[in-house]
Each structure stands twice: as C-alpha cells, then as structure tokens.
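Notes follow the structure.
The block that comes next holds subunit A.
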Amino acid sequence: MFKTIKSNFATADVEVKRQDLYKVVIKYDRLSALIDFLYNNYTYKILNAITCTDWIEEGHFALTYLITTEDRSNTFMIQTLVGREDTKVESFSKKFKQAQIMERDLHEMYGIDFIGNDNLKELSLENWVHTPPLRREFDTLEFVNEHLTFREGREDNVDVKAETKRLRALKKAQKEADKKAKEAADASALKENEDGK
Partner candidate 1 sequence: MEEGFLLEQKTLEGDLNSETSHQSSVDFLMNWFRKRSIFVLAYGTGCGAIEMPPTFTSRYDAERLGIRGAATPRQADVIIVSGYCSYKTLRRIIRTYEQMSNPKYVLALGSCTVNGGMYWDSYNTIKKLEDYLPVDMYVNGCMPRPESILEGFIELQKEIGAGKASSWQKYEENHEFYRKNQEAVLGEKVEPSYEADWYLYEGGL
Partner candidate 2 sequence: MILLELLLMLLVAYGVGFLYYGLYRNITARFQRRFGPPLWQSFFDSIKFFLKEESTSHGWMFYLGPIIMMSGAITTLFFIPFFKETTNFSGLSSYGNLFVVLYLLVLGPLGNALGVGTGGNPFGAMGVTRGLSRLFALELPFYIAVIAIMSLSGSADISEIAAHQSTMYALAYPLLFIGALFSFIGMMGQSPFDVVGAPVEVYSGPASEFSGKFLALLMSQSAIYTFAKLVLMVNLFLGGAQGFLELLLKTFVLFLFVISFGSLYGRFKTPQSIDFLLKVPTTIAVIGLILATWS
C-alpha cells in the first residue's frame, strides 16, 4: 500500500508515526484521488477530523485529513499545503456527511472557503467582523485590550518574559540600592563611631 501511495501520489515516503498512525504529505490536486484510493481499495472509510495549521512564516496552511479504518485500528493523516490568502478548497461534504460541520468550523476559524459546502454560516461566533480568530495574525490579547475592560488590579496581561526581565531588573536595582544604603549607613555609623571616639 505504501509503495503505491508513494509512486502514485506523494513525493516522500509514508511516515509511520505509531504502529496505528501513518502520515503522508501530498500535493493538493492529488488529495481527492488519494482519499478515493484509500476509500475504495482499503477500509479507510471514516473521516475522523479535518484540521488546519497556520504556518504563517512559510506562508501556507497545512490542511490535515484524518481518515480511519472501519474497525478503527489504523489512522491515516493526509496533509496537504494550501495558500493562506483567499483559500479555496474542494468540499468533502458530499462524500462524508460529517465533513460539513468540520468545514464550517474551519471556515469560521481560518476563513477557508470550501467550494461545494452548502452551509458555511457562523458556527460558534456571532456577528464576528474581525479577522478569523485562529489565523496567526489575529492577536487575541491586543483585541481584548482594545475592546474590553479589566478590573483594576489585574496586571498580568503582559508578556511573561519581558515582565520577568523587568522584575529581575527591579530586584537587582533594589538590591543595589539596599547595598548602597547599607554601605552608606555603615560608613556613617563608622564615622559616628569615630566621631564619638
């Protein structure tokens, strides 16, 4: 099976992640054919999930289709890379009923357009007009600071690393100040002592 997949669909080998989990990266135009191949020739008949990962640095989405055998013992991860802007992907909702809701979810979260899916309405958000929230360029903290108010006294919505650095610097400064004060006090005490003598 792996050999056929390699020679017909993918450029690289099928990666065996676990004894029950295989992964293959293929070009987008061969996706449908591979899923059909696995569906027709083997028992990979259940679409478990569709997920999407945003690789903003490399400029693409990685769409992953998870397909399981009928006895649920083996899972195939079929990954394909698609562009990030105005993404249009063929829908699988005709072949797998459950793909409809998964694609609707991805459409809402990433803005991917699934052609052939007849219901891509908002799923969990309501009247959302900003960037689709799971895209990497959407900064949720910035959004929150802009739109919502925090109760006084909640100062932890800051970058942890910078904050640690700042606190450390503060501590250091405090220590040094303490040290200096102590030295000065010591010196003055010494002086007083000397004066007293």
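With respect to how the candidates were assembled, all candidates are chains of the complex that A comes from, given by their letters.
The rule is simple: a residue touches a chain if its C-beta (ideal position, glycine included) is under 8 Å from a C-beta of that chain, and two chains touch if they have at least 3 such contacts; residues count from 1.
Keep in mind the model is a prediction, meaning the values are calculated, not measured.
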Pick from 1 or 2, the complex member that touches subunit A: 1
Subunit A to candidate 1 touching residues, read off their complex: 124-127, 133, 138, 140-141, 143-144, 147-151, 153-154, 156-157
